[in-house]
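Missing here: one protein chain of the complex. Every other protein chain is in place.
Moving on to chain A:
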Amino acid sequence: MTAPVIAAHGLTKRFGDFTAVDGIDFEVPPGESFGLLGPNGAGKSTTMRMVGAVSSRTAGELSVLGLDPNTHGPEIRSLLGVVPQEDNLDTELRVRDNLIVYGRYFGIPRSVCATRADELLGFAQLEEKRNAKVDDLSGGMKRRLTIARALINEPRILMLDEPTTGLDPQARHVLWDRLFRLKERGTTLVLTTHYMDEAEQLCDRLVVVDKGKIMAEGSPSSLIRQYSTREVVELRFGSDRNADAAVRMAGLVERIEVLPDRVLLYADDGEAVLERVTDLGLHPTTSLVRRSSLEDVFLRLTGRSLIE
């Protein structure tokens, strides 16, 4: 077993009276794709900033690449690639120059920066935009450029904070494809997301975070097995009748969740449950049988939806 590249024990961050990160423990071995899944304000970004050595911890222990971020910030940041939640590309420079200028911050000679920039433009599928202005790029292209920029120093860990928030579905899939390639090459990925499909696509292992605490940990499939059933029946009766219907269906399954717009029935065989609902004389306006997802895990763990 190789030593972890990130190890956090009792990691805590407080801002005055508010505890943003409340004594969390996790380790990330090299080559793993590790995710922090949770709603906005769960403490994911604060955790990322502490790991990224730009925010000091209030308590607990943290080691990144075997070093303490409090004392070895520049050393740690030298081998990290950071993709922030909000793009901070230099809009006054052209696409390729953004990569070169950023490479210089790592002390990389200009000629090496130039060679790497060309390779990375290929990887990010931005060759044709090399001399374009950053402002002329689409949202998806800007994100890919930010990822390319984060790779200019050949980082050992790539940290992505909400990498696809605000992108359209097509742009998200292009981005996932690029990240998946990095994962295949063995780059350690650490990402935060509040999209369960993203976590399912990209993470080998993840922690579910809420209110600064880790609620559960495991691979996406093991979390679903542990905290949910195989299938879910989603029924809509109309917002004023969902609760009444749920009462009548109470005996059908072990677990029912009543959300404002729909009722969720957890079962291993969704079709069978749906038949028994009809047998009760209930007629939902829409019905859907689907596989359980991390959204259901989160609902189970916190009683709330991920995206509110």
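One rule holds for everything that comes next: a contact is a pair of C-beta atoms (placed from the backbone, for glycine too) under 8 Å apart; a residue touches a chain by one contact, two chains touch by 3 or more; residues count from 1.
To be clear about the criterion, contacts and distances are computed from a predicted model.
A chain of this complex does not appear here, and its UniProt-recorded name among "ABC transporter", "succinate dehydrogenase", "3-ketoacyl-ACP reductase" or "Transport permease protein" is "Transport permease protein".
Among A:Glu27, A:Glu75, A:Asp118 or A:Glu217, only A:Glu75 touches the chain that is left out of the view.
The missing chain lies against chain A, touching residues 2-3, 5, 15, 30, 46, 49, 52, 54-56, 65-67, 72-80, 82, 84, 86-93, 97, 101-102, 104-107, 149, 153, 156.
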